[in-house]
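Here the complex is missing one protein chain, while the rest keep their positions.
The letters A, B and C name the chains in turn, as written, and every chain counts its residues from 1.
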Amino acid sequence: MIKVGIIGATGYAGAEIVRLLMGHKDAEIVWYGSRSFIDQKYSDIYGNMFKLVDAKCMDDNMDELSKAVDVIFTATPQGLCASLVNEEVLSKVKIIDLSADFRLKDVKVYEQWYKIEHKAPQYIEEAVYGLCEINRDKIKNTRILANPGCYTTTSILTAYPLVKEGLIDPNTLIVDALSGVSGAGRGAKVANLYCEVNESAKPYGVATHRHTPEIEEQLGYAAGQEIKINFTPHLAPMNRGILATEYATLVKKDGKLPTYEEVRAAYEKYYAKEKFIRLLDKDVYPETRWVENSNFVDIGFKIDERTGRIIMMGALDNLVKGAAGQAVQNMNIMFGLPEEEGLLFAPCFP
Amino acid sequence: MIKVGIIGATGYAGAEIVRLLMGHKDAEIVWYGSRSFIDQKYSDIYGNMFKLVDAKCMDDNMDELSKAVDVIFTATPQGLCASLVNEEVLSKVKIIDLSADFRLKDVKVYEQWYKIEHKAPQYIEEAVYGLCEINRDKIKNTRILANPGCYTTTSILTAYPLVKEGLIDPNTLIVDALSGVSGAGRGAKVANLYCEVNESAKPYGVATHRHTPEIEEQLGYAAGQEIKINFTPHLAPMNRGILATEYATLVKKDGKLPTYEEVRAAYEKYYAKEKFIRLLDKDVYPETRWVENSNFVDIGFKIDERTGRIIMMGALDNLVKGAAGQAVQNMNIMFGLPEEEGLLFAPCFP
Amino acid sequence: MIKVGIIGATGYAGAEIVRLLMGHKDAEIVWYGSRSFIDQKYSDIYGNMFKLVDAKCMDDNMDELSKAVDVIFTATPQGLCASLVNEEVLSKVKIIDLSADFRLKDVKVYEQWYKIEHKAPQYIEEAVYGLCEINRDKIKNTRILANPGCYTTTSILTAYPLVKEGLIDPNTLIVDALSGVSGAGRGAKVANLYCEVNESAKPYGVATHRHTPEIEEQLGYAAGQEIKINFTPHLAPMNRGILATEYATLVKKDGKLPTYEEVRAAYEKYYAKEKFIRLLDKDVYPETRWVENSNFVDIGFKIDERTGRIIMMGALDNLVKGAAGQAVQNMNIMFGLPEEEGLLFAPCFP
Partner (left out) sequence: MIKVGIIGATGYAGAEIVRLLMGHKDAEIVWYGSRSFIDQKYSDIYGNMFKLVDAKCMDDNMDELSKAVDVIFTATPQGLCASLVNEEVLSKVKIIDLSADFRLKDVKVYEQWYKIEHKAPQYIEEAVYGLCEINRDKIKNTRILANPGCYTTTSILTAYPLVKEGLIDPNTLIVDALSGVSGAGRGAKVANLYCEVNESAKPYGVATHRHTPEIEEQLGYAAGQEIKINFTPHLAPMNRGILATEYATLVKKDGKLPTYEEVRAAYEKYYAKEKFIRLLDKDVYPETRWVENSNFVDIGFKIDERTGRIIMMGALDNLVKGAAGQAVQNMNIMFGLPEEEGLLFAPCFP
């Protein structure tokens, strides 16, 4: 039985790890870290856990914690994980960090987009970017796992095979995405009040959102070159869900656009055997309702011969495959368990 | 492995049975009945089941079906189950009926409130009302299980111990309840369109709702007398959830109202050992978000000494404990399985 | 042209006064008071007012303000208005207070339910409770207008004629109500975040909500006796709207329940000529969508002969008739303008 500690267990992503691990055969949580609620009963903060979780919240003392557990999930704001991690800790436990601290390989890019100093740049190199379907082999042996963001998981997985196979020009890529509100976290901000969000949609972080360099770095590896893309996130009035609609110019061969079958073959080459990626049928497009409360990513696409572009669309649940579910999937890989353990539940509708 | 057939597998309740049984160790669905979608792929109708359910929809031939399965769930409008059931069928399978056909013992009451003729009154007597926590023993051996309604499950469980123990005057009972929209089913009606329901709340079926006699009958058994109550359902803009707020005059003993402790003791007498009923702490009241996507019923109460009344409140997920979850719980009891098999997942929030 | 000052112009109720007065022929706002946003552009806080309101926010200096305007609306938390009002101020302006400071005639009841000391009890006596349809005559000449709460306006108007005419026993009255989320204000609280409120319904303030004594006092005047009632508010996931479902035992005459016609006649006696009260047709019940963004109150009822009770239902928009609209209606009465000036717009649907 893997012993688990969570730092940030009372945020939405942390709470989702708690929920998912309740259905996991080989893991048990022994440390519910939450600086804001130390000594309060966890189920007083999350009423759904009444009679299911008896524990009280604990602090975020990583040294102490590293003696008690096998793996630590940090579901905390940027900067915290980097400020706590050290060799002593890493000699005892594996770290799965849901923040952005170890996602970007270039510390300057990190500091430029996140506007904070990186406190542990020495571990950036060895950290593995935990996009399971792409980096499975490297994930197996790492001590520090950088769990991808919700927008990035969707955006990268939706375009990856076509970038990798050279079917699209990566520098024409435009990612237009929307997210449910749980992605904004549980902080008490006017902007996230019910009446401010309900019955409205808005773009934000236009041309400046921090997930941009993460998408560029990962798809850049696939392209074999540095790329620059546009990424625009939007907030939509729903609890969960990410939907990415991505546009790119198709690369012609002998003056001809790739066919539906050629594009589909590229997707199948990479995803046909993946449990958690569902390549939709022709002319079917992803809807967030069909992946809600599941670890699935649904992907569809449409070639527009009029403009020579392809529209690629992906959807997932931002708290599951976009955060906690992928984190558990990474844990499974890191500990040699079946990758889908604890994650094989059907999407919940309606 | 129990073989399961579902008639009405494409309604919301039927689809929830499908979803729940995917996580059940000892049951497998072999017949996805749906008259409206015969021969269509089930996952074309419920996209969440893409790559998870391969089957096509079948008709509702109960004779045929009874040869293929061990238990049949009928998640259909009133009247259908009664019109299909017969001795031949009952000799082969057990029936769990999610409609109201076998809930009321007095056929006249049924015909008066439902305005249809009952086609199989001969089976009313032997049918068992499947409120698991109250009728567990009778459920074990029945061939016909009448699965309670969503409003009724909430309303009855919330008041039952106090009625049974004589702490409240049952004829003063007023049940004011609200429901999410999935309770209205998946029929294409203007009244249930997004824009008609969203951003609005309304009462309906005032003093005439069909769940009224069901509550009266069951609480009447507990009271040991015929009772008459008021029940007013409301529609609220959310997918799932029933919340019942119930009022009754407390019965004084020696001129004194029962204390908090006495009332609590009554609740604990009946529910302390129940897995799926959570009696909340003092001054904590149920919220539908804390039971969503679970088989739990949360119950709280408040004594108002100014008026001599008690306010009892209960919440559940109408598609789980209010329909499919309770149906599976009943199946478990009927087949001698652990009662909580397939139902022990935590509520999903947010 | 009446000059208007608002203290608390950036709360939801204050902002609704701003919006409504933009369509008012005889009033103009000259002071947008908001302690939290002094010197910030009003339209930076409420983007809907971009290019419509040029003013900046000002402080809540009532002495200064009273020299600049004819009427002051205080849309602020309990206690503030009472702490600012004085003879000097009242000699210059009229006050319309949207808080509870001057609603209850018994200062002890106020201090008991609101848990704060009343700073200006000497003005309680002369303040008029501004339920326009009931107290129109007294409103005309007052200097201090206590604008009723949203729940109270609904609850009182829905039951008033039947209490006044002795058709129901007022001590059997139970008010079960639900509100949209804007009633909770614009404060940054976790409990009001989108994901906490969305897809959920909950009771709160059970047997302790502060609107209870307000309803009891006003309906007590109508009954000619002190009364005690039950009032339970609920939060529902929608921006606006109050729906009250009220239960009471009908008073028999010569052993007979009042008829539909008798009850209807009582409602018509008081409301037939009222512009903003719509008595619905038989078997039609109020829905909040039909009054949204209007100053209307819709009222319906149903006699339940089985139990001898009547179910009365009322709906309004909590920010309009439940707050800002009624405040403007009161201003119109106080300044001798046509009562409906600025308020005659149709409800907005969907």
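Basically, contacts are C-beta pairs under 8 Å (C-beta built on N, C-alpha and C of every residue); 3 or more make two chains touch, one makes a residue touch a chain.
These figures come from a predicted structure and were not determined experimentally.
Colleague: Given that one chain is not shown, which residue among A:184, A:313 or A:333 touches it?
Modeller: Counting the whole complex, the residue in contact with the absent chain is A:313.
Colleague: If the hidden chain were put back, which of B:138, B:186 or B:228 would touch it?
Modeller: B:186
Colleague: Please pick, from C:48, C:208 or C:225, the residue that touches the omitted chain in the full complex.
Modeller: The one listed residue touching the chain not shown is C:48.
Colleague: List the chain B residues touching the unshown chain?
Modeller: 12, 181-182, 186, 188-190, 192-199, 237-239
Colleague: Touching residues of chain A against the unshown chain: what are they?
Modeller: 171, 174, 176, 178, 180, 195-196, 198-204, 206-207, 228-230, 232, 234, 236-241, 243, 245, 247, 285-289, 292, 302-304, 306-307, 309, 311, 313, 350
Colleague: Residue-wise, where is chain C in contact with the chain that is not depicted?
Modeller: 12, 15, 19, 22-23, 46-52, 182, 199, 239-240, 278, 280, 284, 287, 289-294, 298, 345-350
Note that only the chains that are shown with their structure count from here on.
Colleague: If you average the CA atoms of chain A and of chain B, how many Å lie between those two points?
Modeller: Computed value for the inter-centroid distance: 37 Å.
Colleague: Using CA atom averages as chain centres, what separation in Å is found between chain A and chain C?
Modeller: Chain centroid spacing, chain A to chain C, equals 46 Å.
Colleague: Give the residues of chain B that touch two or more other chains, as numbers and ranges in rising order.
Modeller: Chain B, residues with two or more chain partners: 199, 239-240, 287, 289, 292, 350.
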